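Scroll down for the structure; my scribbles are underneath it.
Every protein chain but one is kept in place in this view of the complex.
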Amino acid sequence: MTLPIANIEVLYPLMFACAWGLLVLTVEMFSLSRRFVGIGWLSALGLAAVAGISLSGQGAGEVFAGAVALDAFSVYFYVLLSVLAIFAVFLSMDYVPLAGIIHGEFYPLILFAVAGLLVMVSATDLIVMFLGLETMSMAVYVLAGIRKDELRSNEAALKYFLLGAFASALLLYGIALIYAITGSTVLGSVANAIASTDYLAADSLVLMLGVGMLLAGFAFKIAAVPFHLWTPDVYEGAPTTVSAFMATAVKAGAFAALLRIVLVALAPVMPDLSWLMWVLAASTMTMGNFVALRQTNVKRMLAYSSIAHTGYLLVGVTAATAEAGAAVLYYLAAYGVMNIGAFGVLAALTRRRHALQEISDFAGLGQNRPVLALVMSICMLSLMGMPPLAGFVGKFYLFTAALEAGYTVLVVIAVLNSVVSAAYYLGVLRAMYFQSADAEEYSPRPYLNFAVTAAAAVTVALGLAPSPVMGAASRAFSSIILGP
Amino acid sequence: MVTPNHYLALSAVLFAIGSIGVVVRRNLVIIFMSVELMLNAANLAFVAVAYGRGLMSGQSIVFFVMTVAAAEAAVGLAVILAMFRNRQTVNADDIALLRW
Partner (left out) sequence: MTMHTPAPQEAALVVDYLRYIPLAPLVGVLIHLILGQRAGRAVTNIVACSVVYVSFMLALNAFWSIYTGTPGTVLSDHVYSWISAGEVSVDFSLKVDALSALMCMIVTGVGFLIHVYSTGYMWHDPDYARFFAYLNLFTAAMLLLVLADNLILMFVGWEGVGLCSYLLIGFWYTDMAKASAGKKAFLVNRIGDAAFLIGAFMLFWGLASAGHPGLSFANINANVDALPHALVVGAALLLFVGATGKSAQIPLFVWLPDAMAGPTPVSALIHAATMVTAGIYMVARLNGLYMAAPEAMNVVAVIGATTALMAATIGVAQTDIKKVLAYSTVSQLGYMFLALGVGAFGAAVFHVMTHAFFKALLFLGAGSVIHGLHEEQDIRKMGGLRSKMPHTYWTFAVATLAIAGVPGLSGFFSKDEILAATFDHGNYGLWAMGVMAAGLTAFYMTRLTVLTFFGEFRGGAQAESRIHESPGSMVLPLAVLAVLAAIGGYVGVPHVLGGHNQIGAFLAPVVGHHEFQISAATEYALMAVSVGVAFAGIFFAWRLYRRGPEGDKVLSDWLTGGYEGMAGAYFLDDVYDALVVRPIRRTSEWLWRVFDVEVVDGLANGIASAVTNIGGVWRRWATGNVQHYLLTVLIGVAALVLAVTVRS
């Protein structure tokens, strides 16, 4: 028997992710020990399989009348998201017992969140994108609040949930308004409808109202100013590995969807809106960096740093050329691994049920735990944009692309911003190497140590040899511009 | 004669009521209900447009959105409940451990 859907192969990675999530949930139910690391391994295996299936090249094309597409762009993000999620899983395998998270749903929720992200990045229809976004968000709301007895975890989940639901409602209403004018929610048709019809003033007003709300919904997810306020609170309160997942995978997924919307559906109106993107980019990076300077909590600092990086990425979205788009894709990968490393080191410093988060907690790390300190240094320097690490190469791609597109002032602002950012990343280095503290006893954390070391190694490798990833990013990006 | 535009206007009104509710009410549960109202305003808009233009897609979108709303309600109430169990409050003003 075959399912009566043409091109069903397109959905295999998605279906596999959902099914594997259910499988992991079932296996977990029957596992005898709460500390069973096999669940983590099983999840990682599934995620690796998702990446493998999407890379295998089976089923390229569209399904559901052009609502979901498995193009090079989708494949790039499938692999990127799977890798980031595997990192998050490995971080969690030690962190979950340390943090006292006793809920077996942890790993399945990560898999469901990944499934939602996969839908989001490969959706070519606004409503499917919305569904993916909601699937992902629902899982992440729960993950943020999974430490039910922790007040901060509660509060993080609550804030993320209320603001997320509010933003989703705005997004959905924006889609409804666009639907009202164009009669479609498929990205390509929306673009055609916008481009080909000469609308009455009233209609165009409603359309732009919808576009504005749609952009606001995504600006919220990527944490652009002024929709960024939830980020520090949620990253700080959520379990550290969940924050890592949110800061990297969720942000990458949201950017992927934003790129598809901005460069496909809204392509006809983008020339009028680039100034808006410009303002968003400049204010987001400046805000993020300036406030990060004043943080003493490293998790909060990383949250503001992630806001600043949203600003850098928006420079690429503003430029909206093929080079800039590829640069955004590359930067998301680079930013993902270096942030995984940074959050991972934070997770590695967890004592029994007590996460160490203040900058002063990093004192003496250079002496007491030299490997972790080195990993953290690499990640901080890369975030700062120190050559030859991944962060520098990413900024180089982004900024040169923006220059070629003529955004000189924006690039100058961005470069000056990265000067400011050096001050707070340096604060961590200073604590690690220029202050001393007594050594702490740590239980062995093999998975965490492995994951953060791997993240640092990838950060260095992506910096020294960016060409393979950049090549894939270029192909991926051109597939949504030139593709059907 | 009630035209689809009337429904669209109603939906806009509902959406506005919802968004005002979100920012003026202090009770977390009611804030959340206001968000649900906004989702339903969107639903109404979809149906009205679909009806007015003779499209099917808008009608089916509504089913998806209703499912999303239901799931959101389940998760949302669980989150609020967990909060309430630890703090004995559902007042938005009482929750500011995480800030600055």
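Each chain carries a letter (A and B) given by its place in the written order, and its residues are counted from 1.
Throughout what follows, contacts are C-beta pairs under 8 Å (C-beta built on N, C-alpha and C of every residue); 3 or more make two chains touch, one makes a residue touch a chain.
Quantities reported herein were computed from a predicted structural model and do not represent experimental measurements.
For the chain that's not shown, point to the residue among A:Val24, A:Ala115, A:Ala219 or A:Ile359 touching it.
Selected residue, touching the omitted chain: A:Ala219.
Decide which residue listed in A:Ala99, A:Leu133 or A:Ala292 touches the omitted chain of the complex.
Among A:Ala99, A:Leu133 or A:Ala292, only A:Ala292 touches the chain that is not shown.
Identify the residue among A:Leu80, A:Val114, A:Ala238 or A:Val411 that touches the chain left out of the display.
If we include the chain that is not displayed, A:Val411 is the one touching it.
Touching residues of chain A against the unshown chain: what are they?
Where chain A meets the chain not shown: residues 158-159, 162-163, 166-167, 170, 204-205, 208-209, 211-213, 215-216, 219-220, 226-227, 229-230, 232-233, 269, 272-273, 275-276, 279, 287, 290-295, 323, 327, 366, 370, 374, 381, 386-388, 393, 396-397, 399-401, 403-404, 411-412, 415-416, 418-420, 422-423, 426, 430, 433-436, 464-467, 470.
In the full complex, which bits of chain B touch the chain not displayed? Write them out.
19, 22-23, 26, 31, 92-93, 95-100
Criterion: only the chains that are shown with their structure count from here on.
Could you work out how far the Cα centre of chain A sits from that of chain B, in whole Å?
26
So in the complex, which bits of chain A are touching chain B?
It comes out as residues 127, 130-131, 134, 138, 141-142, 145, 148-149, 151-152, 154-159, 161-162, 165-166, 168-170, 172-173, 175-177, 179-180, 183-185, 232-233, 236-237, 294.
Would you mind writing out the residues of chain B in touch with chain A in their complex?
Chain B reaches chain A through residues 8, 11, 15, 18, 22, 28, 31-32, 35, 38-39, 41-42, 45-46, 49, 53, 55, 57-58, 61, 64-65, 68, 71-72, 75-76, 78-80, 82-83, 85-87, 95, 97-100.
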